[in-house]
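Just one protein chain is left out here, and the rest sit where they should.
A, B and C label the chains in the order they appear, each numbered from 1.
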Amino acid sequence: MIDFSQPTPVILSEVRQISPTRRELVLNMGPQHPSTHGVLRVRLTLEGETVIACDPVIGYLHRGVEKLGESHRYAQFVPWTDRTDYVAAPSNNLGYVLAVEKLCGIQAPERAQYWRMIMAELTRIASHLVWLGTHALDIGALSVSLYTFRDRELILDIFEKFCGARLTTNMMEIGGFSREIPPDLPEMVREFCRYFPKAIRQYEDLLTENPIWLARTKGVGVIEPEVAINYGLTGACLRGSGVNYDVRKAMPYLLYDRIDFEVPLGTHGDVYDRYLVRIEEMRQSIRIIEQCLDQVPTDGPLMAYESQYVIPPHKNVMTTAEDMQRHFIWVIKGFSPPKGEVYHAVEHSKGELGYYIVSDGSPIPYRLRIRSPDFVNLQSLPYMAQGAMLADIVALIGTIDIVLGSVDR
Amino acid sequence: MEWQRLIVSYIVGFVLLNVLLGLMAYMTWFERRVLARMQHRVGPNRTGPFGLLQPIADGIKLLAKEDIVPANADRLVFLVAPLLSFALAPLGAAVIPFGDTLHLFGIDIPLLVADINVAVLYVLALGSVGVYGIILGGYASGNRYSLLGALRSTAQVISYELVLGLSLVGVLILSGSLSLQDILREQQRSLVLGPLTLPNWYILSQPLAFALFLIAAVAETNRAPFDLPEAETELVAGYFTEYSGFRFSFYFLAEYINMIVVSLLAATLFLGGIDGPIADGVWWLAIKALFFLFFYVWLRATLPRFRYDQLMGLAWKVLLPLALLNIALTGLVRLWGIGAL
Amino acid sequence: MTVQVLVFWLLALVAILGALGVVAARNPIHSAIGLVLSFLNVAAIYLIARAEFLAVVQVIVYAGAVIVLVVFVTMLVHPDDLPEFHGRRPLRIATGLVLGLALLAEVSAAILAHGLRGTPGPWTDDTIAAVGGNTRALGQVLYSDFMLAIQLTALLLLAATIGAIALARPEAVSERLAAARRVMTISLAHPRGLDQPALPAALPEPQNGRVKEAGGGRPIVLARTADEFTEQPAWGEWRAR
Partner (left out) sequence: MTELSATHFLLLSAALFIIGMVGVLTRRNVLVIFMCIELMLNAVNVSLIGFAWELHQLTGQIFALFVIAVAAAEAVVGLGIVMALTRRTDTVDIDELRQLRE
């Protein structure tokens, strides 16, 4: 029986012993290192080129985002979510606004939900493109990164057209969108959907059957399904191991249950499978976007209305006294959701992104916690790294798909 | 007479060295431009027309930078190692024939610096001594990335040196000489195959050796996909992580000079060097060498990097047996040819 | 004194300085640098003696392979293990030096007192040039008079290679590496930590979804619903279809 009155003893395995034996070499990868994707530091114990122990050291980009959330009003925190996983900002926005909407018991109009799905899937593609480019670059394929960034520009152009910003978009708002969809945006997205499968084929031509790529990724960094589940991995890291868990299917949010799409699952759980899974996810995202564009109503409200939690439309503020007062209160004081706690997860490009909010009825969250997928996924690095080669470490860091802003928050 | 010959070869060598240094500078420009086009980029285009002044700007920048010696470094070795690398790199070009003998002012000017009768071995020897620049630089930096880069590089160069040397044995058996001039002369004859008359280039009679040479040469010059000693995503910059300023540029330039020398050598050994369909001359050598240089850049743009164990496995388990097989086959054919079988 | 002799002594001087560096340097890497210097100068001296082939072989084998190997091994050895960092043994050094100097004096006296006696052979510069150079001449002698010797040398090299592989082969995995693999990182259900039954080799076709050949000879499963492959993952070698 575990005695909960006593502090849990922390057992440092012998792997973590600080002084290496004479045959070993301790190598500090990072925080300033070209392939640690920001400021990850990995402390490697090497024997020859074989990794004996690997300790990821995080926190170099810790900005206290969660604590900041506990001192900002609900709507003020949306821009902060952009800055956690900065290559997939709209998805972060989405997770947070959905959690707040769940807390307040409101729902965005159908049209806004479709557009949220479109933007989330575009974000997924953009994030996977960054991942693919940097992952390939880490393994030494120089050109892929430039191709993927070329195509990511198209997505960022769509974002820019929609909300004016490219990277930290601050796109989603509590209750929907307050801006109207630009009239030529649907055509822009359709054009992208027509173009992008060709681009995927281009990446696959460079990598999928490339013998060196296969040699570098097949059988490397295997995570068995049990291990993946035990580590709490989500996203492609979990699905690469063959476990079928996708928040969009398992706990459908927005209108994903109306969309016909498939969840790719790997069969071997190695770096190559995660690569295949993510490539396929990009294809599926295109499918989702196309269906959304077909189904989305051409007009209708984009913002929930008649609610104390949502900022009133600009036009009403200018014309009606009640809405002007509501707007005034909303801006000056913020809104106060009911007391309670809520957890809402979305399928982020890196896995399950969850926001846990405790509300004490004041306009500021009592507690805000972000379950960022790459923080959890990163914990599998030591497991994968044991017995791997030094060169595999960069492939392993790449395959987890981390963004340090999100890991350190 | 002896002195006159010495002075002529000195002048030829001086001209060659300077041409090589200029070419090397423009090799960086060429690589960046070609790589950029392959990656949907423009490449350097701001400094001068088509960015042609870019190498000069880079050179000035590197020379003007501070020369930092890390506190942990083995100072003397650290300072000397890049010079070693840089000084050894262009020596290989000394034995490459750039054309027939030129008659000028009543003096015979052979268009090569030195006709040594062990030229092929000489180039290999230079390659094997060239490792010292890398290994000592990596060791002396007092940095673990550098050390690992140096270790990788040593293992790699020793392994691929072997393949490089053995891949040439076929050519040596066919030509019966270690002198590049003799090898070139052999290739200038024509090969009659029924109705077809082909140049006797060794790429036709030794395709396997050519392929092996090409792979081993890429590895020997530490270029992608065999650029593990300087794999920037793993070892930051490998053996020259701690170098800065002009010492850094020495390593950098040595790599490019090595590329050019190896390309010239490949063109001379397998593609008939200065031999061409019309008007033999140094331009044919240049075209062939340029093809190899383009090939280098192309590889870099396309292929991911090997892993260390895979690289060594490739050398010892695949390339070496193939090279031995090629030697055995060529030897048998040769014996049959002279009627000894 | 001819130019030849001058050049010889210059090269010899550097070779001897290099050799002294080998013995005197504290750091084995510096010793190796001295050795390479010595070897390269000796190779140049071979050139003076018209042994071009041997000069190049000297550079390739000694400088290019043997010493590189030594440096390689030196870098693999932990610096703390280098004994001379912990102190020398002055008595032994003194004895060595005295013995060495005495021997050097004796041998030099012997060399200088007695000239070289022997019957000159046929291989003058002219005859070598007639055959087609040093390499050809060497080859002719080597593969006629010394046929058996060269075969035996080949055998020796083969034996040495096998011996070295046997010696240097690491134990399958070191203790720590084995421990690293054995260690249970977080969970008790860690399959590498506990002997769990092997995962099934084959899985049924997905009920609701399809299998796609994704490339590289790998199938991936495209699941349409969330209720499949959760308890039983899509894991293992896909059955032959």
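Here, a residue touches a chain if its C-beta (ideal position, glycine included) is under 8 Å from a C-beta of that chain, and two chains touch if they have at least 3 such contacts.
Note that this is a predicted model, so its numbers are computed, not measured.
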{"item": "Absent-chain interface as seen on chain C, which is shown", "value": "1-2, 4-5, 8-9, 12, 15-16, 19-20, 22-23, 28, 31-32, 35, 38-39, 42, 45-46, 48-51, 53-54, 57-58, 61-62, 65-67, 69-70, 73-74, 76-78, 81-84, 88-89, 92-93, 95-97, 99-100, 103-104, 107-108, 111-112, 115-116, 118-124, 137-138, 141-142, 146, 149, 153, 156-157, 159-161, 163-168, 170-171"}
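Assume only the chains that are shown with their structure count from here on.
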{"item": "Pair joined by more contacting C-beta pairs (B-C or A-C)", "value": "A-C"}
{"item": "Chain A and chain C: spacing of chain centres that average the CA atoms, whole Å", "value": "48"}
{"item": "Distance between the centres, which are taken as Cα means, of chain C and chain B, whole angstrom", "value": "22"}
{"item": "Chain C: positions in contact with at least two other chains", "value": "none"}
{"item": "Per-residue multi-chain contacts in chain B, two or more chains", "value": "147"}
{"item": "Chain B partner contacts - residues on chain C that touch it in the complex", "value": "27, 29-30, 33, 36, 40, 52-53, 56-57, 59-60, 63-65, 68-69, 71-72, 75-76, 132-135"}
{"item": "Chain C contact footprint on chain B (complex, rising order)", "value": "74, 77, 116-118, 121-122, 124-125, 127-129, 131-132, 135-136, 139, 147, 150-151, 154-155, 157-158, 161, 165, 177-178"}
{"item": "Contact footprint of chain A on chain C as seen in their complex", "value": "78, 80-81, 173-174, 176-177, 179-181, 183-187, 189-191, 196, 199, 209-210, 212, 214-216, 218-226, 228-230, 233-238"}
